[in-house]
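The excerpt is restricted to a subset of chains, each kept in its original location.
Chain lettering (A and B) follows the sequence in which the chains are written, and residue indices restart at 1 in each chain.
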Amino acid sequence: MHLLNDPVFGLYALVATLVSLHLAVLGSYTGFVRTRRKVFVNPEDASTFKATGAEVDHPDVQRTKRAHMNALENAVPFLAIGFLYALSGPSKVGAQAYFFTYLGSRVLHSIIYLVGKQPWRTLMFAIGQAAILGMAVHVLRTVL
Amino acid sequence: MHLLNDPVFGLYALVATLVSLHLAVLGSYTGFVRTRRKVFVNPEDASTFKATGAEVDHPDVQRTKRAHMNALENAVPFLAIGFLYALSGPSKVGAQAYFFTYLGSRVLHSIIYLVGKQPWRTLMFAIGQAAILGMAVHVLRTVL
């Protein structure tokens, strides 16, 4: 079990953990916004918080969920391809560039989504996708 | 390829497989509930089952999907962080505690979500998040 001692794999472990915690924070934040807006689609939640039920979530909750879903959709390819990329023997500088670019662009994407600014949100999305694509090319070149 | 022979990694393999099958079961269950409720948002499904199309899913299908999405949102951080935690050289007792706590809390979360009981659903969500957070701290301490 000495994979974590490898400098590049250790870097992956660090960034993959932060990307995963980012998802966990967005999940809990959705619950926080829902409780503050007091609009609940689950009747059992509405009765717990003495609120009335609703057909759809409050717009602020919907926005938080969209930000969370977008983070999740991108985290899955990143976690898988980033792992394989870390195993493909990249340079430490290359790994740092890909991993921190992805992490930074996605943290900014969530913040920008929650405050609702364009075209910055789309730019952050594109940067994250580019990082995934770059690592994918590296993996495919190694295994093909 | 002897990672699976390591006791802690073998435990991860067992629990990660069960967590993944849990997701697959929820996916198929959504299709089952949709077919039983005969409300279809895809016109091609409605015509296959000789039902009328709809703008939104039946409330029971929406609930199943929310349970599934919540399971998926949490499974991704668990699968990634749990993997890195298993590689970080934890004690077998610690790994058993984290892995089975996560698995148990999430299976109960799904059941409780489907029957609609609070505050037990939120409690199970919090226990699952705590298990992820505890393992994340362990990984970060190893790589930092």
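Heads up, the rule we're going with is that a residue touches a chain if its C-beta (ideal position, glycine included) is under 8 Å from a C-beta of that chain, and two chains touch if they have at least 3 such contacts.
None of the values given here were measured: they were computed from a predicted structure.
The complex is a homo-oligomer: every protein chain shares one sequence, and counting across the whole structure file gives 3 copies, of which 2 are shown.
Heads up, the rule we're going with is that only the chains that are shown with their structure count from here on.
Superposition on CA atoms relates subunit A and subunit B by a rotation of 120 degrees, given as a multiple of 5.
Centres computed as Cα averages put subunit A at a distance of 17 Å from subunit B.
Contacts from subunit A toward subunit B in the complex involve residues 1, 3-4, 10-11, 13-14, 16-17, 19-21, 23-24, 27-28, 31, 41-45, 47-48, 68, 72, 75-76, 79. Across the complex, subunit B meets subunit A through its residues 6, 8-9, 62-63, 66, 70, 72-74, 76-77, 80-81, 84, 86-89, 116-119, 121-122, 125, 129, 132-133, 136, 139-140, 142-144.
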